[in-house]
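Only a single protein chain was left out; the remaining protein chains are all shown in position.
Now for chain A:
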Amino acid sequence: ASTLLYVEHNGEGAVAPATLSAAAAANQHLPGQLEALVCGSGDTVKRAAEAAARLPGVSKVWLASDASLAHPLAETHAHLLSSLATKQKPSHVLAASTAQGRNVLPRAAALLATQPVTDVVKIVDDNTFVRPIYAGNAFATVQYRPPPAIRVVTVRPTAFPLDQTAAAAAAGSSAASPAAPVEPVPPELLAPLAGLPAAKWESADVRSTGRPELGSAKVVVCGGRALKSAENFAMLEQLADLLGGAVGASRAAVDAGYVANDLQVGQTGKVVAPDLYIGVGISGAIQHLAGMKDSRTIVAINNDGEAPIFSVADYGLEADLFKAVPELIEAVKKAKQQ
């Protein structure tokens, strides 16, 4: 048994935090060696492969460098992932359940004629997995029967916390585990990629806020429609920055145009499970709760004492947010100084 990990990396050669969680899931719950596949082109992919080689538990890194892999297109990435899996015959092909993992892995699974298991929150054994259904209102335990040669799995990053070595590796610290060997994938696997009918990458509008990524942040401050304007969200940004956290929003706030769509937390947006979630002016529609109720500590600030979010909040503060949030900012500043 062995696992082939599909590595996601950013434009600067660093391994995505979500991939670190997937590696941790493999180390803790899947048998056999862990090999990683890093796809991309140029210097970036080389640096990402070197970073992946220092991930705890990784015994080998496959480096796939080709112009057709420069952008994470499902067509080329899934093709390469499936052809490497066919050659190496791992028992599991694994990725994080991010936008990229969800885009690439099912396609690779189809090429391997395997039904994938996506968004896994618990690995029971080699063939048995727990995953949320109905927006997290129920958890299904599913089992491959009979077991296929290759199991294709994506794991929800928030369900598999990093150990300290992984966190050190993520930070690029040399105190992390020693580097595993990096080997280029056989050229015959790259050759077919150029001829594939594939999407052409045109552009991306990915805003860098300097804040942690919403899906993996330790602190998330979410705002609802009660914030009343885009300008008022600055208050939440200030609070998030003080706490080293990310800013999120309810669907109502996104639809009202206060923030960009990628900040939406909920059933159809991002699922977050930070150590600390602070919901400001959020009533707690079931679709929003589905995206945050696995957070470790939940704080709700709302002037409506009947708001449903209070039923999941560890600490509920019934107050006017325009008074409470500035007070909270000052109190956190003071607490930080102590």
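Note that a residue touches a chain if its C-beta (ideal position, glycine included) is under 8 Å from a C-beta of that chain, and two chains touch if they have at least 3 such contacts; residues count from 1.
Throughout what follows, contacts and distances are computed from a predicted model.
Peer 1: Tell me the UniProt protein name of the chain this structure doesn't show, selecting from "CCR4-NOT transcription complex subunit 4", "RBR-type E3 ubiquitin transferase", "RING-type domain-containing protein" or "Electron transfer flavoprotein subunit beta".
Peer 2: In UniProt, the chain that is not shown appears as "Electron transfer flavoprotein subunit beta".
Peer 1: Can you say which of A:Gln28, A:Gln115 or A:Ser229 touches the chain missing from this structure?
Peer 2: Within the whole complex, the residue contacting the unshown chain is A:Gln115.
Peer 1: Just name the one of A:Ala74, A:Ala95 or A:Ala273 that touches the chain not displayed here.
Peer 2: Missing-chain contact among the listed residues: A:Ala74.
Peer 1: One chain isn't shown here. Among A:Gln28, A:Ser59 or A:Thr141, which residue touches it?
Peer 2: The missing chain is touched by A:Thr141.
Peer 1: Kindly note down the residues of chain A that lie in touch with the hidden chain.
Peer 2: 73-75, 78, 98-100, 102-111, 113-119, 128, 131-145, 148, 196-208, 213, 215, 219, 243, 260-262, 267-268, 270, 275-276, 286, 293, 296-299, 310, 312-319, 324, 327-328, 331-332, 335
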